[in-house]
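Every protein chain but one is kept in place in this view of the complex.
After this line comes chain A, so read on.
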């Protein structure tokens, strides 16, 4: 946004007349010249800092239609603009607008807004995003059980993550809602409605690529068990090994340091049929055994830190076809 040329404001400083030369002239000439006072700048700065935060739409220079178009160009997606505008309308906004109009005392026809909610679009978007992400993870980590995939998908569609992604795409400026700043569940609903609008406008393939590009990078640097809370990793490990017909693991201390000090370090290794499965460190023997079980689970599920990074090269055509079939 650019502020253009401004008309030159000529500074007006009415000059004082001649200084009082004789003692006979009275006190009027000691008045300071009219013009800006010294305290004015500091006062205006204080007013500016103490002003309550305002929505972007209430500040000068705002054109909603142009902003929505720019939003679609920024994402390099072609949206149907009316669907996109519907996606930004939240139910709390409609209620607050109708209440305001009722307070102003308009007729019944004028009160009812002709706007549609974004709840259906949000539900569609959520369903599509969850299904698509679940399919992606099933393809990429085939050994990961259903609970793990569900935990990953829940993390990626959680309020904090989706609302932070939406804030960085400036969805909070375009979304129409009652409160300012918009609460995270409103931002989540708006962003999922945008995904739903994209699904309706461009089809499941492009929406799949969009979801992949914005959600999967949020997993970078995250460990599996930060996202998926597992209470008893040893029990889970024993289940997994029985499924693969491997004998139960035997824990043995591999290394230990500082046993008689305040900060001991124990490395516990899990052995199946005398062969090492995984090794994990810990402060106490129990903690070390649990950590070894977690390391073993990470190796079994293929979610180690040195796994191949995610493949963003080409959209998976098979997925798109399955999506279209399953959503119908």
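We take it that contacts are C-beta pairs under 8 Å (C-beta built on N, C-alpha and C of every residue); 3 or more make two chains touch, one makes a residue touch a chain; residues count from 1.
The rule we apply is simple: contacts and distances are computed from a predicted model.
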From "KCIP2 protein", "Dynein light chain Tctex-type 1", "Large ribosomal subunit protein mL43" or "Myotubularin-related protein 9", the hidden chain's UniProt protein name: "Large ribosomal subunit protein mL43"
Chain not shown: contacting residue from A:46, A:70 or A:248: A:70
Contact partner of the left-out chain, one of A:99, A:112, A:257 or A:286: A:257
Absent-chain interface as seen on chain A, which is shown: 1-9, 60-61, 63, 66-67, 69-70, 73-74, 167-170, 220-221, 252-257, 265, 267, 269, 305-306, 309
